[in-house]
Each structure stands twice: as structure tokens, then as C-alpha cells.
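Here is the structure we will look at.
The complex appears here without one of its protein chains, the remainder shown in place.
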Amino acid sequence: MKMIAMDGSNISFFKEGLRLDGRRADEFRPLKIEVGVLARADGSCYVEMGGNKVIAAVYGPREVHPRHLQEATRAIVRYRYNMASFSVEERKRPGPDRRSYELSKVSREALEPVIFTSYYPRSVIDVFVEVLQADAGTRTAGINAASVALADAGIPMKSMISACAAGKVADTIVLDPMKEEDNFGQADMPIAMTPTGQITLLQMDGHLTKDEFQRAMELAIKGCRDIYEIQRKSLIEKYNQLGSELAVVQEAEVL
Amino acid sequence: MKMIAMDGSNISFFKEGLRLDGRRADEFRPLKIEVGVLARADGSCYVEMGGNKVIAAVYGPREVHPRHLQEATRAIVRYRYNMASFSVEERKRPGPDRRSYELSKVSREALEPVIFTSYYPRSVIDVFVEVLQADAGTRTAGINAASVALADAGIPMKSMISACAAGKVADTIVLDPMKEEDNFGQADMPIAMTPTGQITLLQMDGHLTKDEFQRAMELAIKGCRDIYEIQRKSLIEKYNQLGSELAVVQEAEVL
Amino acid sequence: MKMIAMDGSNISFFKEGLRLDGRRADEFRPLKIEVGVLARADGSCYVEMGGNKVIAAVYGPREVHPRHLQEATRAIVRYRYNMASFSVEERKRPGPDRRSYELSKVSREALEPVIFTSYYPRSVIDVFVEVLQADAGTRTAGINAASVALADAGIPMKSMISACAAGKVADTIVLDPMKEEDNFGQADMPIAMTPTGQITLLQMDGHLTKDEFQRAMELAIKGCRDIYEIQRKSLIEKYNQLGSELAVVQEAEVL
Amino acid sequence: MTNVIAEIKKDYLYNLFLKGERADGRAFDQYREFSVERNLISKAEGSALVKLGSSQVLVGVKMQPGEPFPDTPNRGVIITNAELVPLASPVFEPGPPNETGIELARLVDRGVRESKAIDLEALCITPGKQVWIIFIDVHILDDCGNILDAASIGAIAALLTTKVPASKFGLGEDYPLPVKDIPIATTAIEFGDVIMFDPDSDEESIANTKLTVLSTADGSICGMQKSGTGVLRQEQIYRIVDIACEKAKEIREKFLEE
Amino acid sequence: MTNVIAEIKKDYLYNLFLKGERADGRAFDQYREFSVERNLISKAEGSALVKLGSSQVLVGVKMQPGEPFPDTPNRGVIITNAELVPLASPVFEPGPPNETGIELARLVDRGVRESKAIDLEALCITPGKQVWIIFIDVHILDDCGNILDAASIGAIAALLTTKVPASKFGLGEDYPLPVKDIPIATTAIEFGDVIMFDPDSDEESIANTKLTVLSTADGSICGMQKSGTGVLRQEQIYRIVDIACEKAKEIREKFLEE
Partner (left out) sequence: MTNVIAEIKKDYLYNLFLKGERADGRAFDQYREFSVERNLISKAEGSALVKLGSSQVLVGVKMQPGEPFPDTPNRGVIITNAELVPLASPVFEPGPPNETGIELARLVDRGVRESKAIDLEALCITPGKQVWIIFIDVHILDDCGNILDAASIGAIAALLTTKVPASKFGLGEDYPLPVKDIPIATTAIEFGDVIMFDPDSDEESIANTKLTVLSTADGSICGMQKSGTGVLRQEQIYRIVDIACEKAKEIREKFLEE
């Protein structure tokens, strides 16, 4: 059992080799994915990952307003990451802050590489992610939801995108840090990638030696692969039920 | 004489059957209407009702900016209710707040039903109401002024719109509550209507039994009818003086 | 030696006939002008005048966005005066305030009279001035820099514009007041003008008798004339070095 | 094209109405299927997810100590906000609430406030200094019509589950928020003299006039709002009010009273 | 079309000017008909409605106790704001003040401030803690030209009627705001070497250059501002200043001194 003291509080992150919530270092939190949860959106997905509850909606391809944003040869992609006021311990003022602008940008850049934007010139594909409850890892939960929602909307994609963070707590590299580990840990490194290992998002905060960094990267990649399987299953389930439209998902797999 | 205690203060709303300002329950405050008080506007009207002083201007039909607001088959109507900073007891920050957005919306919806918007496709009719001094009932005073200003601007209308509130104070239904009655009363219900009794605005705050509600409605309707006569007279006076353009008003009456 | 007491502090503005920084009443502060200091801008200029450090950039003539700002028969001129947060004693919030809106307006109006805007219909000429360090006189320093940057950008101009303030401290008319004289002085009067004496900017704050006003005007005009020579020299130096494009400047002189 | 489809839809629905029918087979005064799930958001002091047909509205309540308004020094403060996030409808746009969002928030607020549902004086901590601030945040998730009724019901449902988080702020033990009434909003549209409750989005799109009635447990009215560019006759209003209070009673008993 | 009419109007006015005339028959240094009505707004501590020809400007003054600026701990604070509301002109737009509105507000403010018209030290309540804040709110009602002069005159007229509302805040008895000077703005335009005071909107629309002179009761200058994209020669400026101080004196004596 390791100990760490920070801000006057002693937190033990591990007890008999297990984390505060009973996970092993290389485990992610329980993940639940539901496809097609909204009626108005063209595609949607609800994701629960530990204490995180996020919902993603996709609208489009549709017309761009204002028009000067149009691109002649491809669809633009917009991504809006937004936290509900009541999603965090202390009420958040409604509306975007600097953090949400940054997360929207990197999340969009995490998804755009796999979208066939050239199929829809002069259009926009809008991705909206609402964080209903936050517990560390909302950006990765949001990307996971958004990726499934894009498939649900029938947007042609080269592949899924799966996202997961690795972190460092008490000098140990762990997968998918939860709130306490994120707040008082030593590093946080969210990534997103395709099933074939192409990294589309990489951020890091904290302190990692080069060796730790490589171990964190390996762990996060493993996490993404496992999450991909759950995303895939959720889509197959949905479209088997409906007995149709499976083609869309399969196309995505092949490309 | 009834008494009501609220917020530690005892207010007697009635004295020998009369209200604080000497009115009977079914009387509205002194109403003064002046037509065509502004030179730049296409139509204008100044209304004093008790302590309320409001001024309305109409511009249009004119071109719509930004253009994407244009409607192909009709004019759009815009209504901006605005309070001068010095119009209230405690200085109001300039610019719209949530209350004024709501009042602008319902006031626009109170007038739009009688405007022949289809005569002017791709245009806008702008109605601006400035509250110079506020004393409860500014929205109804504003609508009364705006309606006359629309006629003064020569905008074709099916009829005038007249507006008046009923309220409940000390369990009595009263017409046109003033500030004290509004602040410490039990209900406030502004309405607007055509001379033929079509209701175009209805809002209510407070507490009314169904029976009280019906009595308040009857009283407010009576108030609107009386106000209509004063609006009408103010327009006739103005256009008799000018010895012209009376046709506009008469057209409005007939339709 | 005169004395003035203000806000409880005694400041002597003069010592043996010289000002706090050793200048005579009719001297301006050391002035340094560098042309073409930025690579991206079409024209640029860095000006140091006493403790003031400002930089001006010109972009254009270029397309106008949003398009409804276009003028069919001439280029529009935009001018943005902006202070860096760290340019003043107490950190300034980033972004424009009311003062910078006003200064941008009068500075634009100081330059526009000499720009041949009719040469470039439907275009915009953008002038951006950043105050990196402020020490009284930033608007005149900015106009001096902007005028040179316009020439550097090859914008056809009828003439240069030179700017300088006169002030009143301890009942004496002085040229180019510095911070202490501006804060605790009795009047400040910045002007801008062409080499032939056409005034394009005139502002005044404080208290001047008509006689003092005329003396301040004479002094400020003299200051502008001297500054003009330095502006001219800086441009000739730059273009002699380059051995080209001098024509542009000469054209400016002639017109 | 859009307009042609809209016109066809309008004709279709209108012809149904004339026969006394709605597209989904409901009676004119019948609400769509309805559910209220409480306490889904553990970070909130109270929360409720209302599903009304396909419409989904999530309401979260947060509380924290703060300053009272100068004119009500010993009363708690209610702040209601509604986010019509673009996830919920193709016509919602990002940015601060527009007039539709503001109207919705103010109506939800008025229901809670005018019904005196919350005992605000019980929320005074130190008179003139510190009182409880209640934030009611309405988050529209899916707008398939009549989100106002869903929001209003969600708000009171969330308040009914709210615990005052006193211990978090060192102000004693947590306790349930004192709720004294259950205001319910019921909304009807008018179209060709047909009065119809709980409109779905198609019905909303063809109606010019809407009337919302907020009523309290004792069968009284605590708020009303006409919206839209149409008109209502006096007797139509009376009719709507009668049905509205009845419907509100049914909803209150079924979903909100234990 | 609009441009054609503008050109015709310009020619017409210019030809008049060459003959020494203005469209409404005034002399070049003559103001339009003028009135100042005071204390129209009982909710304000002071107010004045200025009519200058068809232009109408309403100024309200409100006062409340507040914190002083750190660098002037024992002086009251003046905050001046101008609302060019869209009611007043087809070219005004809703929204926060644009540069025209800001310039106007700042000029009105400068007139009051630089003339030292208000004894700010008399407005200190508790040094460093509490002073009187004076809000001067300029509300343009009808812009038929030269609203700046009207606003400036309205501001000082409103201040002259202002009662410090001490009793409302438990700070003793109300008393008149101590006003020590009467600054007046006078504005001229230049067009083809013609100098013309109190321009109406047509005249404003054709002139490139405007000069406003703020002067005090002792005949000194307390503020100046050239605006517009034209130029002025030194002697033109001297001429304007001379007439401006004279006109200001007339206005001050006629409308503002008892």
C-alpha cells in the first residue's frame, strides 16, 4: 500500500494492490453504451463510464450556417462539448468556458480523421456532447459516445474511434483514472485511436518520465482496443434488433 | 377596510371602498395618449398611464438585416421592450435582461395577429417601446402605445389592440394594479385583445381560484374596451387636425 | 520653480526652467521610428516616444468581411487601437474598453482624410495599433506609427500624418506631456495634421483660456512639423537601404 | 420543398382533427406516455428525468449558501435556467438562451415561485447575510413537443427529491427541501377551434396559439401564459383552464405524490 | 436611388450655403428652437428633456452610495452612459453602444468632469469606503441632428435639478447636488469653408467635419473634439471656438441659470 500526501490530506490510492474502487491498475471502469437514445437527432449514443454520464447527438450532413463557413470540397465537422450545470460538485455556470473550447477542439480533431468529409461538400456534420454527470474522463467518454453516434447517424467513416486515458498515481501507471486519482494523481494522459492503432488524440498533463510515458501509452492503447469491442457490440446489437442498416457498421469496419 | 401583512409591513389596500390612489376596484388610472410624437419614426405614440410613461415607435415595412431572417411570404415583426436606466427606483443596468426578452416576445405576439404581414413579404416591421418611467403595467402601456404607433405608421391592421391588467389585492379583484398593488398583491393578469374580444395576450402570476380568474378576465376585458375608445379618439383627433389620412384608421376599424 | 498641489501630493513640474525629465517646455520626448518591423503585415512601424512603445501594422487593401460593410465607391478604413494587458501600471483586462473604442474612432478619422480610398472600391484597409508600453501620448504615438506603416504598405496617400499633444501644467503650456504631467496637469490637447497644416485630429481635456488654447495649438503644430521630418527620414532610410520603392514615398510628398 | 411538406402535413393533421382524431390516436385531452425517473444525477442535490412521449427533459437542482436579495433579507433565492442545447433539436442553436429558452425558464420559475411551493423563509441561514440559493437547471435532451410541461414537472419532481446539503457547508445535517405545493404546467394548443393538450412537435408546428396553465394542489391557478401569434376567445380560455386543472390533478396524483 | 437623392440634397444644400442660407432659414450661427423641461421623471434624482428643433434627448440622473476608486478615495464617482436606442433613428441598432454612442457618452462625461461642475469631494460619505455614485444616463429619443449638444445640455440641466437622495439610504436629509459650473457643448460643421452651428440631420449627412467645443461659465474651454473624416484649418478652428464660447454663454444664460 502506497501513500501520497498532497494539500494536507493523505490519500491511499491502493489497498492490497487494488484501487479505491476495487479495480486493478489496468482495468477501466464499468462501461455501458446505448445506441439511438434520442428521437430528434440523426444519430445518438448514451455512455456511462464509472460515474460519467454523457450523451452524444449527431446532426447532418446538413446545410452550413453562416454560409461563409462552407468548404467547397468537403463537409466541415463541428463538435460541441458541454457540461450540464449540475454535472459537477460545484454548480457550473451554463455556457462554454476555456476548458470546453479546448476539449471541443481536440475531440473534433480526434474524430475528423476517420470521417469521409469529402462525400459532403458544403455541408456540416454537427456533433453535440452533453456531460450530464462528470467523474474524470468526460472527454474520452464523450468521444466514445460521439463515435458511436456518428455511426448511428449513418455518417461514412473509415473506422470507429475509441478513447481512454492512462494516468499515474502513487508512481503507478493506471488505466482510466477516476476523480480522486485525477485530482490528486501525478499525471493524466487521454488518447483516442482507430482500431488499427492510429492515434487521433493525445494530451498529457502532469509528470512522466519517458519510460513511464511509454508504459502509459501501451496501457491506454490496450484500453482503447477493449472499448472498441464494446462500441462495436453495442452497434451490432442495435442493428440486429432492427434487423437492418447493419451495412453501415460493416462498411465502417472494412474501411 | 381589509388588511394584508407581507414582508413585515402592513398595507391597507382599501380605505372606505377606495384604493390607495382613490380609485374604485374597477377603474383604471388616468390614461393619456399622444399620437405622432417623434419625427424620425414612421409612426409613434406616447402613453401615460398613472405613473407609467412609455413611448413607442414603428419603423417599416423596411428591409430586413441580417437577410437570413427574411420570410418569403410575409413581413416579420420585431418588438423591443426596453427600460430606461432611470425609469425605476433602483437604477437598471442598460440593455435587455431576461424579463425584457420575455415581455418583448409576448408583446410581439399580442400585436402580430392583427397586422397584415402578408402584404409585405421579405420586410420587417420594427416596433420599439421605451419605458421612461415605470409604475406597474408597463407591458400593457407599451402595447397600447405600440398599437397606436402602428396605425400612425400606416401599417394595415385588422383592428386595434388594447391591453390592460386585472389583479387581486386583499382578496378583491381590481383593474389595472399600480406599483404597491403589484408588489404586495396576490395576483396580476395582463391581457390584450381586439375590440371584438379576441385575446392576443394572456399572462398570469399569483394565485386565483377559477372563479376569481373568470371575474378578473371579465374586468380586464372591460378595461380593454374602454382603453380602445381612448386609443381610437386619439387617432381621430390627430388625423382630423391634419385633415387627412383618416382613411388608414377607418380601414383599421372596418377590417 | 512652480508648485502644484493635487490629491494631497505636491508635485513640482519644473526645476530651473526644465521639466521633470529635463526637457524644455517646447521639446518633445526622444522619438525613435523603425519601418517594416513585421513580416506578415503589408506594412508596419515601431515607434518609441519617451516611455511609449507602440507598433502599427497595415493589412490591405483586402476583401471586406462581413460583406455588408463594403462600400461601392471606396475602400473602408478600419483602425484598432489596443493596449497590451501589461502595458500599464495596473494590469488591463484584455479586449477593447470604451476609451479604446473612442481612440480608434478619432485615430481612424485622423488618417482617413489623406488616404486615396476611392482607388480601392469594395475593399478594406486595416490599421492595427498595439500599445506595448504606455506613458501618456499613446494615441499620438499610434497615429505616427500608423501613418508610416500605411506608407510602408504602399497605400497611396495625399501626405503623411503627424501627431503630437500640447498640455498645460502649472499654468505653463508644454509640448508632449509625459505621464506625470498628464495625470496631474491642467489640460491635454492631442492633434494630428498634414505637413501643410490641415488638422485631422483635435481633442482637448482640461481647462484652457482662449489665449492658452491658441498657444497650445501653435506649439502642437510645431511639434507635428518636427515629427514629420523624423517620419520622413525613417522612410527614406528604409527605402534607400532597399534601394527601391522610394517612389511611393515621394509620391506621397508631392500630393 | 420543406414548405410543401409542411403544408401537406398541416392539411393531413387538420383533416384528422376535424374527425376528432390525432395522428397517434390520442384523445384531444390525452397526454402521451409519461415517466419520471428521480435522482439520476448523484452530483446534484435533486434531479429528475421526465419522458413525455419521445420528449426528454432532465432537471437538476443544486444548492449553495449565498447572499439574499436586499429586499428579502430572510428568504432563500430561486434561480431557474433552461438550456435548449442543440443536441435536443435541429432548430436549437448554441449560445445563450434565446427568447424561447428564456420564456420556458421563466415559466418553470413562475410555477415554483407563485405556487409558493418552496418555503423560502425556511431557507434563511443568517438573516440579511446568508440564505440558501436554489439553482434549478433545466436541460432539454430531446424536443419532440411540449417540453414546457415536461420541464415544469421535472422541476417540481427534482425539488421533491432535493436534500439541502447542509453538511457539505458545515451547516448541520442534511435535510429534505421543504416543499409545500406541487404546481403543474399543462399546455394546450388551439387549431381551427380544436383544443388539444400535450402537443407533439408536428402539432406544435401547425398551431398558432398555445396556452399554458400552471395550477396548484388546491385546484387554483398560479400562472398562465398564452404564446404564439394566434388569438383565443374567452370561452376557449375557460375551457382550457377547466381541463388543465383536471389534467394537472391527474399528473400530480400519478407521478408526484407519494 | 438613395445615393441619387443624397447627391441631389447635397447639391441643393451646398448651393444654399453659397448664398449664405440654410434650408430652414436660420443664420449659420443660429440654433434651432430650443426647450428644456426638467424633472419629468420622478423615479430619477434629476432629469431633463431637451428639445432642439425636432431632436429630443432625455437625460436621467440616478444616485446611490458605492465604493470610490482606489486612487480617489474621498471623491464621488460619475458614470455616464448613452443609449442610442433604435426608436430614435432608422440608423440606430439595438445592442451595446457602438463607437458613436461611446463617443457621445464620453464627451458628455468629459464636459461634466473637466469643467469640475460637480464638487466630487462633497460627495464623499466615508473616505475610502463609501461615496456617492452619480449615474448620468442619456436616452436619445429622436435624432434630428446635433444630439450631442442636446445631450450635453440635458446632462447639466438634469444635474442642476438633482437631489442627493440621502434619506433613502439612511444618510441624513436630501440636499441639492452641489453644482459649481455649467459646461455647454456647442457643435459646428464645416462644409466648403462654411461653418455652421447646430446642424440638423440633413446638414450632418453632407458634412465631413464636425467640431464640438465644451466651454465653461468663465468663457474657457474644457473640452474639444473634432470628428468626421475631413480636415480643419487652424483659423477655422479659432473661428469655431470664438463663436462656440459666445453661443454657449447665450444658452447658459437663457436655459440654465436661474
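Order of writing sets the chain letters: A, B, C, D and E. Residues in each chain are counted from 1.
In this section, contacts are C-beta pairs under 8 Å (C-beta built on N, C-alpha and C of every residue); 3 or more make two chains touch, one makes a residue touch a chain.
Just so it is clear, the model here is predicted, and its values are computed rather than measured.
Asks: Among the chains you can see, which ones touch the chain that has been omitted?
Replies: Missing chain, whole complex, touching shown chains: A, C.
Asks: Check each of C:Phe128, C:Phe213 or C:Tyr228 against the chain that is not shown and name the one that touches it.
Replies: Checking each option in C:Phe128, C:Phe213 or C:Tyr228, the one touching the absent chain turns out to be C:Phe128.
Asks: Which of C:Ser87, C:Ser107 or C:Gln231 touches the chain that is not shown?
Replies: Spelled out, the listed residue whose C-beta touches the missing chain is C:Ser87.
Asks: Looking at A:Glu63, A:Asp171 or A:Asp205, which residue reaches the missing chain?
Replies: A:Asp205
Asks: Even though one chain is hidden, which residues of chain C still touch it in the full complex?
Replies: Contacting residues on chain C, toward the hidden partner: 38-41, 51, 53, 55-57, 59, 62, 80, 82, 84-91, 94-96, 126, 128-130, 132-134.
Asks: So which bits of chain A touch the chain we can't see?
Replies: Against the missing chain, chain A presents residues 7, 98-99, 101-102, 104-106, 109, 112-113, 189, 194, 197-210, 213-214, 217, 221.
Please note the rule applied: only the chains that are shown with their structure count from here on.
Asks: Using the touch definition from the top, list the chains contacting both chain D and chain E.
Replies: Looking at chain E and chain D together, the chains touching each of them are B.
Asks: Which chain is most remote from chain E in terms of Cα centres?
Replies: A
Asks: Roughly how far is chain A from chain C, centre to centre by C-alpha average, rounded to an integer in Å?
Replies: 52
Asks: Quick one: report the Å distance separating chain C from chain D, using the average Cα coordinate of each chain.
Replies: Roughly 58 Å separates the two chain centres.
Asks: Graph shape for the chains shown, where an edge means the two chains touch. Line, ring, star, complete, or other?
Replies: line
Asks: Tell me, which pairs of chains are in touch?
Replies: Final set of chain pairs in contact is A-D, B-D, B-E, C-E.
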